[in-house]
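Of the protein chains in this complex, one is absent; all others appear in place.
Chain IDs A, B and C follow the sequence of writing; residue 1 opens each chain.
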Amino acid sequence: MAVKNKADVIIVGAGIIGCAVAYYLTKKGKSVIVLEASDNIGNGGSSRNGGGVRQSGRDPRELPLAMYGIEKLWPGLSDELGVDCEYHKEGNLRLGKTEKHLEILQGLTERAKACGLDVRMIDAKEVKQINPHLSDEVIGASWCPTDGHANPMVTTLAFYRKARMQGARFITGEPVKRLRKVKGRLREVLTESGDVYEGDFVLVAAGYASRKILGTVGVDVPMHVELMECLVTEAEPPMFNQMLGTAEADFYGHQSDHGSFVFGGSSGLELNNKDEGAKNSPGNAAITAPCICRGIMKYFPELADAKIVRTWAGYIDICQDGVPVLGFVDDIPGLVVACAFSGHGFGIAPAVGEQLAMLITEGKTSVDISGLRYGRFQAKI
Amino acid sequence: MNRIEEHPILGEPQKGREVTFTFDGKEMKGCEGEPIAMALKANGVMIHRYTKKEHKPRGIFCAIGRCTDCVMVVNGKLNVRTCITPLEEGMVVQTQDGVTAKGA
Amino acid sequence: MKRYEVIIVGAGPSGLSAAIEAAKRGIKTIVFDENEKPGGQLFKQIHKFFGSKKHHAKIRGFKIGEELLKEADEAGVEVVLNATVIGLYADKEVVVRRGDEVSHYKGDTVIVATGAAENMVTFPGWTLPGVIGAGAAQTMMNLHGIKPGKKILMLGSGNVGLVVSFQLLQAGCEVAALVDAAPKIGGYGVHASKVARTGVPFYLSHTITKAHGEDHVTGVTISKVDEHFSPIEGTEKYFDVDTICMAVGLSPMSQLLKMSGCQMEDNPKKGGQVPITDEYGETSVPGLFAAGDVSGIEEASSAMIEGRMAGVCVAEYLGYCTEEEKEQILAELKEDLESLRQGMFAPANRGKEITETEEGIAVSKNLLQHGFLTEKEVEKYPGVVHKVGVHPVMECTQNIPCNPCQDACPRGCITIGENITYLPIVADGSKCSGCGMCVASCSGQAIFLVDEDCGDGSATVTVPYEFFPIPEEGSKGFGLSRNGEKLCEATVVSVKSVAAYDHTNLLTMRVPKEYAMAARFFKAG
Partner (left out) sequence: MNQIVDRSRDIGEFVPQPDDDMLVCRCEEVTKGEIRKAVHDGMWTITEIRRYLRTGMGLCQGQTCARLVKGIVARELGISPAQLEPATARSPMRPIEMKVLGKEEVSDTWQ
C-alpha cells in the first residue's frame, strides 16, 4: 500500500506525552502526525490522575526531570499554551500516622535531599499550621514547598490545542497495528485500518498499549497495568491548596480551583484485573470508592458531609523498576520510546515533552535522562 | 395561597402535621414530611440559591432530585436537594450563595 | 453481600410489572426505587388511560399504580423505597444507598426499569426561578398539593404538555397559552380539545423568545417561527405569566445500563441512548434486561407489558418456567403490545405526515393547528350523528388504540369495529338511555350526550366536567365553543356524579338549540 501520510515525526499516542512532544516539535517547525487509538485525546492516564506536580517522593533517576519542569516549564505553561492549566505551586504534604510511616517518609526525604531538593520532615504542629483541617491522627509529614498540582485534563487538552494550532495533525480512532523498519531504520507505522504513516522518527507514547506496539519490532518494556480510581466531590468552599499524599498510600489528591476535591486511591485488590487493561474506558470496582472515602475521612473528618458526584478509574502502566522508559532504542534507529510512567507521568510531562523534542531534533537532551534508558533492565544475579 | 385545598380528582391532599421551620431566619410553617421545596413554594419563596459564577437566582426546576437547581443550605449542610428532602420541625433552611449560605 | 435471583431497579409501571411476573413464579424478587413512594410516574397521572380493558383503559394512572402495588404485594415482591441505586457494576453487582449507608447486592439477573428524564430547551431566561419542567408541575400539584404557579405558559404540545395543561387547570391554575415550535400538535387531538374548550389558546409554529424577570419569571414573550424554527421579527406576543412549563419530550434514563457495560445505541426513534436488546428486553449482557421507557420512550401501558415480558424471560432464565411456557406468554404479550403500537401515534409512524384516518376521512387541520375541530369538520366523522332525542356525539377523529366506549354502553349503542384503532360509530337502531356511561368512560373526554331539540327551542348538551367548583343545578352561565369562546347563555340542568364515573362529573346544560352542535363546555357566569 502506498504511503499516504508523511511527517518528520509520527507519534503514537495522543496522551499528554504525545501532545506535549507534538507541541514542542511543531514549535521548532517540525511536521508531526499524532495517531490515537481511542476517540478522545488524552483518554488514558493523562486525564485519569490526581494532578500532582511533585518532586518529592520520586526516584533519583527521574527527579532531575521533575525539578527542571517545576523550575522552568510549569510556571509559564498556562500563558504559553493560552489555557489556564490551574497550576498551583503551594507544596506537597506526605502524611504519616504512625512511627513506621515516618520512617518511610524519612527515607524518601533523605534521598531527595541528596539530589538537591528542598524537602524536609515536619512535626504534627507544623503540619497543622500548613493545613489546619487535618485530623489529630497525623503525627508528621514530609514537606516539599515547591511541589504542587494542576488540572491534568485541561493541561493535556491545552498541549493538544496548541500543537494543533501549530500544525500538528491529530488522527483519533486510528489504532496502530505494527511498526515497520525500512532499510534498517524505523520509518513506518501501519494502522488497523490499513493506513500507513511515515516519518524520520517514530515516538511510541501509548501507555500500556506501547508494549504490544513495540513488540512488533522486537522491543519489550517490562511493565504491567494497575487500576487506580479517583473520586470527585461537589464544589466546596476553598480549604487548602497543597497536594496531598500519605505514607500508607491510602489516598492522594487536592482541591481544584473549581472547589471540588479530587482524591485518588485503591482498594488494595487491583493487582489482578479481570480485563488487564483491555478497555478504552475502564470500569470502577464497587468497593474502591467507599474504601477511598474511609481513608480520606481519617485525615479530614470535616469532609464527611462532602458529596461525591463522580468516580472514575484509570490504568497506570507500571514499570518493573517504577520509573519510565524514555529515549532512543539504540539498536533501532528512528525509534523513540516514552512509556511505563508508573503512575507519576503527569507532573513531568512538560519536561519530557520538551526534552524528547530536543532529543529528536538535536540528538541530545539538556536534562540527564540516561537512568531511564530502554537498555537498563538486567537479571538480578 | 399556593396550596390546593381540594382537588376534583384527588380530593383533599394528604399532608403531615404542621411544623415550623426557618428560611433565612424567618419563621415559616409547612407540613411535616413534604419536600422542603414544597413548603417554601407554599410560602411564596421562589429563589433557592444564587449561582457561583454569575450570581444568578435559581429555584425549583425538575422537582424530582435530578437537576440539583433547588439546592440550599439546610441545617448547615450545603447542596441539599430541597425538592426531595422531607421537611422536619425546626429545620434551618438558608438560601445558598455559590457554595456557602447567603450572607455567611 | 446479599444475592438475589432478580434485582429490579425502578418501581414504576414496568419495574413492578416485571416483579409481579417473576415473583408469582416463586422467584425471590427485590425492587429498589429512589423515591419515597412506589409507582413511578403513574402516581402523577390523574387522567384516564387509553387502550382496551387489558391495558387498564379508562382507569386513572394513579389507580393503576395502586392496583400494581397490590398485585406486587400479593405476589410477595419486596419493594424497597428511598433506595437509590448508585451503580451497576461488573458481574451484575448493584450498589444501593439507603439512609446513611450503602449496601452491595448481586443479582443472578437484573432488570433495569429506570424510566425517562425530561428534555429541556434553552431560551433567554430559561434558568430563572419559575421556569420548570412539566414533570415538576405534575409532582408539585398531584403529589404534594401545591400549585406550580398562578398563571402558566406551557411549551410543548405532545401528550405530556396537553395532559399537564389540563391538570394545571384542574389544580386551579390559569393556563395562558400552549406553545409549540412544531407546525402541528404532537399529542392526541382529544387531549388538545379538552384543553382548547376551556379557552386556552394554542400557538403552533411559535417559540419562547424570552422569559422576563429579574429574580423570577414575571412574563414571557413568544414569537412565530419560520420553517427553520427561527423566530420571525415583529410577531412577538407577551403574556404576564409567573410560570413557564416545559414539556418538550423525554430521554431514556439509561446511564445505569451504560455503566454496566452492555452495548448501547443512539436511536432518535427511541428518544436517545438506549441499550441494544432483543425484542423482550435482554441486553448484550446475559441476564441483564431493560424494560419500559429506559429502552425506548413510549406510554406507561406499553411499559407495563414490556415489564411483564422481562419478568417472564427472567423466570425462564432462572429455571422457574419452561421455555414453552415462556414462548406462549411472550406471544400473548407481544400481541398486546402490538395492539397498543397501532394507529396514527404508533412508534412506527413517528415523524410521518398522516393526512387521513384509517376510514379514509381527512384529518382535521384545525385540530392539529389550533387544538379543536371546526363545526363543519366535526360532521365528517362517524361518531357524529344527528338523531331525535338524547344520543351520543363522539368527536373522536384520530385512530388511537382505545375502546372503553364500546364496553361502556349497557345498550350496545357504540361499536368500534374489528380494529381497536377504528373510530367509534353509533350502532344502527340503537336507543340511548342517556345514562352517560360513555361520556365518563372516554379517556379523551370526546363523547357528549346531545338532545338537539327539546321542543321548546332549546337543546341539552352533556359534557364531562372534572373541575372545581362544580356549578349548581339551575345556575346560569355560558356555553363555550370548542375553542372556549362564549357562544350563548346556558343553564345547568344537572350535574351527575356517581362512583362509576370515577370523578368525571356529567354536566348537562341547556342552550338554544342552534348551539346544540357547537357548545361543548360550560363556564359559570
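For the reader, a short list of remarks on this structure follows.
Just so it is clear, a residue touches a chain if its C-beta (ideal position, glycine included) is under 8 Å from a C-beta of that chain, and two chains touch if they have at least 3 such contacts.
Note that this is a predicted model, so its numbers are computed, not measured.
Shown chains touched by the hidden one, complex as a whole: A, B, C. When the omitted chain is restored, the residue from C:268, C:319 or C:351 that touches it is C:268. From the options A:72, A:164, A:224 or A:376, the residue with contact to the chain not on display is A:164. Per the touch definition above, the residue from B:19, B:39 or B:67 contacting the chain not shown is B:67. Contact between chain B and the absent chain runs through residues 51-54, 56, 58, 61-62, 65-69, 71, 79, 81.
Seen across the whole complex, the unshown chain contacts chain A at 37-43, 47, 153-154, 156-157, 160-161, 164, 169-175, 193, 195, 232-235, 258, 267, 269, 281, 284, 286-287, 289-291, 293-294, 296-297, 303-312.
Interface residues of chain C facing the missing partner chain: 1, 34, 84-87, 89, 91, 95, 97, 100-104, 117, 119-124, 126-127, 251, 254-259, 266-268, 272-273.
One rule holds for everything that comes next: only the chains that are shown with their structure count from here on.
Annotation: 53 Å between the Cα-based centres of chain A and chain C.
Rounded to whole angstrom, the centroid-to-centroid distance between chain A and chain B, based on C-alpha atoms, equals 44 Å.
Centre to centre, using the average C-alpha position, chain B and chain C are separated by 29 Å. None of the residues of chain B touches two or more other chains.
Residue ranges of chain B in contact with chain C, taken from their complex: 2-4, 6-10, 13, 15, 34-35, 38, 41-42, 46-48, 56-67, 69, 83-84, 86. On the chain B side of its complex with chain A, the touching residues are 52, 77-79, 99-100. Listed in rising order, the residues of chain A touching chain B in the complex are 234-237, 259, 305, 307.
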